[in-house]
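Note that this complex is displayed minus one protein chain, with the remaining chains in position.
Every chain is named by a letter (A and B) in the order it is written, and numbering of its residues begins at 1.
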Amino acid sequence: MNPLIIARGDDPYNAFITRCDGMPAGKGRLAGIRVAVKDNISTRGIPTSCGSRILTGYSPPYNAHVVDLILREGAVIAGKTNMDEFGMGSSTENSAFGPTKNPVDPARVPGGSSGGSAAAVAAGMVPMALGTDTGGSIRCPAAFCGIVGLKPSYGRVSRYGLVAYANSLEQIGPFARTVQEVALLMEVISTYDSRDSTMLDQPFAPRLDGDVKGLRIGVPSEFFGAGVDPSVATKVHEAIGVLEEHGARVIPCSMPSMAYALAAYYVTCTSEASSNLARFDGVRYGPAGDIRMPWHDAFREVRERGFGEEVRRRILLGTFALSAGYYGKYYGKAQAARRNVSTDFTRVFRQVDIIAGPTMPTVAFRIGEKTKPLSMYLSDILTVPANLAGVPAVSVPCGRVQGLPVGLQIMGKPFEDARVLDVAYAYEQEAKP
Amino acid sequence: MTVIIGLEIHCQLTTRAKLFCGCSTDYRDDPPNTHTCPTCLGLPGSLPVLNRKAVEYALKVGKALNCSIPEEAEFARKNYFYPDLPKGFQITMYDRPLAVDGYLDIEADDGMEKRVQITRVHMEEDPGRLVHVGSGDRARYSLVDYNRSGIPLIEIVTDPDLRSPKEARRFINTLRTTLEYLGVFDGEREGGLRVDANISMEGGNRVEVKNISSYKGVEKALTFEITRQRNVLRRGLTVERETRHFLEARGVTTSARSKEEEHDYRYFPEPDLRPLRVKDWFDQIVLPELPAARKLKFIENYCLSPTHGATLSGELICANFFENVLKYRPENIKFNQLVATWIADTLLGELNYRDMSLNKVPPEYFRELMEVLIKNEITDKAAVEVLRIMLDEIFHNKNLEDPRAIVARLNLGKAGGSEFGPVIREVVEANPAAVKDLRGGKNEALNYLVGQAMKRTRGRADPKELARMIREAIRLKEAAT
Partner (left out) sequence: MISPDDVEKIAHLADIGLPRERLGEFMKEFNAILEYFDILDTVREEAGAMEGVINVMRDDKITSSLSQEDVLSLTKEPEDGFIRAPRVME
């Protein structure tokens, strides 16, 4: 098996960083299916860059658990896909390998950070892909590219082999064009792994029978707030309306913790990231530091050379949030906020079965349009709550606004990933023209 | 001057696998970087899983140190950058340790028993091992071996209850013995125990001394510090609050100038591990016999003196060896005491001289030697000779003879008086001056004559017996003239 660095012509959207060819097809539930794998998931002998210069030349000596699982079921790894560096971004513009383009409109972003995986599926290069979701990094590109993407419940899929960005928030999840294919890939990757101490052994058995009679859908007012584009809101209301027509019931609700969910998310993920990225010193892998320099100087130089600006910004934010004197104000408060978000979900889920709303506040924006980091962070406002609470969340396409896809987000109780996919499937079937 | 000392002791636990991965902990004889995996190398994407046995061992230590267990314990990340720390953080415990508020009783400087309070006991992983190429200030680069990375450590922190370097050394000794008795620590493993000491004098600033790797080193380092601080105070200056490094080879502490003044480790809970609730587990733990109980058993059941009781129970290997020699039968008191004496006063010294471990001595061989001795078949001096021969045979990996064979081979058997008759007459004839002195009341002359006789009998004769025979011979001679 030979990993190749792809020629531009083969990949007009720059979805891939590394392409793999010539793998024998195997037997199993994914027999012969070509699956694209996001480049922060470890693949033995295949370069794994996380979209960063700091891992140039690094090929892991081991497979992530999910990679072993898909290979065992006969899948073929199509290649490693482009992403925002270390998962830090919502547009796949922060990659050391250049931005990925949205196949629906190549002047626009595909979303991020799993933009490469989403673009590969949307462009028809592969039927399925694996991505990762820390604050919306699967759902956002699924919404922007018009495909299906699932963020599993926290602790549902093994993180062994996933290069950590924010350990307490992230999960590996499936992309495909249909809910059924997402469910198939999800079935394969959710097998228990004792090497991940945060994983639980839970069954996954979606019915996919399209029945939503009696389903109670919570619609929080905060999900349709000021920042949401009115045409996007309309499309999503229409989608929820389709479910109502088939027997579901809408229950308006409120989740006040949404006011500080985004702040809690960014404090948490930058704090964890500042610690997770400390290992990249060029000693054991990656481009080496200058051996003529003393340790700290060499270390600093490796990081300046290797990390892009967004990564460095988040490391600084996270270091600050954890530093002496500030821990309580930032990290401490963020964890309290997080517990409140969970409590809000628990409270609402006593009255409803699933929660629905838009995945993203807008449709895909232009490449280069969002220059201020804070404005980029704000686009995550609807996706981060599910990561904070660890609940399953899927984005399923629900129409277009000016030709650009809109995503319907469906969230469920912890470990009710199957129910979430059932509802998405029902919508998908009912919304067919 | 009042000296206030507190200790932080790190001990490697003797689990088979590392703390967070399945790599073997038996790395000492192997080449570098042969006992690593994605987890202990900190490769991107790797995850830790806690070793149950390490927790069990840590709880045993907490129980032996009379600690209480908080409701929940939690691992935390200690963030700093160093080549031997592959993840850029160490997984340790911070504000929610495993065990707190315990104590260990030791012998104070005045011989009385003293209770040293234990602030906390917690678990953490060992970093890798750094070797410098080039010397000291002119080191050109470093070399790292990650075999040690991830080895389970237990950290024991005392209150500042110790009052002298000797007391500190005694504390470490007692602690070490306790850990060995628990079966969680092996004192023979090099680098298995490391100590940081905090010392302040006369209410002055606290100085931290790091990098002490033996209990002898603790006494040396603290003694040096006291001298150094006394000198500072004598010059009318104040002792600076700082961190210093102990250089074992030179016996001095030096200022750790190049490190950052403030260590902001930015501790936060380790998100890849789950909290521990182990109070019930702790309550159910049954401890093995501990040193104090063993010592009491030796004194009361085996009828040893308190000193011998302390010496023999002071190291687990020694206590086990003693009981093995006796085949765990305490009935024969004279034999017990003989064995105890010979181990404590002779064997341990001979081993120390050869830098040999007691582990190498087969208890049955030593027992046979003691039996030969107690049956009066050889003299003490001959026994020492036999012992030395046996130890040398072990040391040089030669075939080990049993004691009776050596006695026979070298004709060391105690002879009866008749055999020595001629030797005695010879000695008396050859040393008229000494005989005269003895008759004149100078008893030292007797020692001289006995010495002469011992030489000629190659130590096979009992000196008391020889003395008696010499006096008898002189008397007879006198009577004859």
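General remarks:
Criterion: a residue touches a chain if its C-beta (ideal position, glycine included) is under 8 Å from a C-beta of that chain, and two chains touch if they have at least 3 such contacts.
Bear in mind that the values here come from a model prediction, so they are computed numbers and not experimental data.
Checked against the full complex, the candidates B:52, B:241 or B:329 give a single residue touching the omitted chain, namely B:52. Contact with the omitted chain, checked across A:109, A:217, A:334 or A:360, is made by A:334.
Screening B:28, B:140, B:216 or B:398 against the full complex identifies B:140 as the residue touching the chain left out. Interface note: of A:144, A:204 or A:266, the residue touching the hidden chain in the full complex is A:266. Contact with the omitted chain, checked across A:53, A:72, A:313 or A:400, is made by A:313. Listed for chain B, the residues touching the missing chain in the whole complex are 15-17, 21-24, 31-38, 41, 49-55, 72, 81-83, 130-134, 136-137, 139-146, 245, 258, 264, 266, 273-278. Although one chain is not displayed, its contacts with chain A can still be listed: residues 58, 61, 155, 194, 197-198, 200, 259-260, 262-264, 266-267, 274, 281, 283-285, 288-300, 303-304, 307, 309, 312-313, 315-317, 319-321, 323, 329-330, 333-334, 336-337, 339-340, 342-343, 346, 372-374, 377.
Note that in this section only the chains that are shown with their structure count from here on.
With each centre defined as the average position of its C-alpha atoms, the distance from chain A to chain B rounds to 56 Å.
Residues 38, 41-50, 77, 79, 81-83, 86-89, 141-142, 144, 146, 262, 264, 266-268, 271-274 of chain B are the ones that touch chain A when the two sit in their complex.
Looking at the complex, you find that chain A touches chain B at residues 40-42, 48, 50, 55, 58, 60-62, 64, 159-164, 167-168, 194-198, 271-272, 274-275, 277-281, 283-285, 291, 295-296, 299, 319, 322-324, 327, 331.
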